[in-house]
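Got a structure for you, written out below as structure tokens; questions coming shortly.
All protein chains of the complex are present and in place, except for one that has been dropped.
On to subunit A.
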Amino acid sequence: MKLTIPAFVGRIAFSALAALIGAIFALPLLWFLFAPFNARAELGLALPDPWTLSNFVTVFGNSYAVQALWNSFIQAVGGVILVGAAATLAAYALSRSSIPGKGAVTYILLLFSSVVSGSAAMVPIFLIISAAGLMDTHLAVILTFAGGLLPTAMFILRDFIDSIPKSYEESAMVAGASPVQAFFDVALPVIRPGIVVVVVWGFVNIWGSFLIPFILLRSDSNMPASVAIYSFYSEAGTPIVTLLAAYSLIYSLPVIALYLFVSWKFGFRFFGGIKA
């Protein structure tokens, strides 16, 4: 098909505009990829010359920064295990039992969940954690996130479990399995893709959070990476760009790895679309 000249010019203008917009979004990402390997990185975008790993060497030499990554890991994994296990059991019960008003329970919890992990609840959370004597512990962060993420996790999983026929467990029970056996042998493997979604989502949430650990933790040795990033500032408050860039890249790797692993292993089809 031949294009008329005005249409041709229009196409070119549109493509140029699209390319420009794309570039605006791509530039920070490029910086994010280049700067960690540049020993003289600044806030401007520049190709590393030469490419070097010296920034990473400095970061790994900083025991506080390394400890913080480990802390992030403990808090995220701990929170995810708690949320995953509790949400699976709760959602299963809500989906399969015939408790009257179970729908309302989920919705009310969901409503409050945005409050619990939000900044509005910071003071009560602080007071509760403090009264429980959990101040400055990993457990404080884990419990707070578990409470905040659980309702949404339950909601996602209940939807997922609702779409799985009851006849799976029923046939298992008729065949001689106890309800617990039927759950572990038949229901759990079928629900697993839903649990994976919740776990990834929970991990990303906790891994990236700043406010809650910042408030609930005191000592440097307990701080997660999201807070530790703030140690890469000079006394005067200007960022040490080289270290910041390298640390940011390391900090984002687990999340990227997690996504890749899940999409390789399970394929990412979000909430409603997940079928066993």
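Note that in this section a contact is a pair of C-beta atoms (placed from the backbone, for glycine too) under 8 Å apart; a residue touches a chain by one contact, two chains touch by 3 or more; residues count from 1.
We take it that contacts and distances are computed from a predicted model.
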> Can you tell which of "ABC transporter", "Electron transfer flavoprotein subunit beta", "Trimethylamine N-oxide transport system ATP-binding protein TmoW" or "Succinate dehydrogenase" UniProt lists for the chain that's not drawn?
Replying inline: "ABC transporter"
>> So one chain is hidden, and I want to know which residue out of A:V66, A:M135, A:A177 or A:L258 touches that hidden chain in the complete assembly.
In response: A:A177
> Out of A:A39, A:L109 or A:V190, which touches the unshown chain?
Replying inline: A:V190
>> If I consider the whole complex, including the chain that's not displayed, which of A:F126, A:Y168 or A:F266 touches that chain?
In response: A:Y168
>> Could you pull out which residues of subunit A are in touch with the chain that's been left out?
In response: 165, 167-168, 170-178, 181, 185-186, 189-190, 276
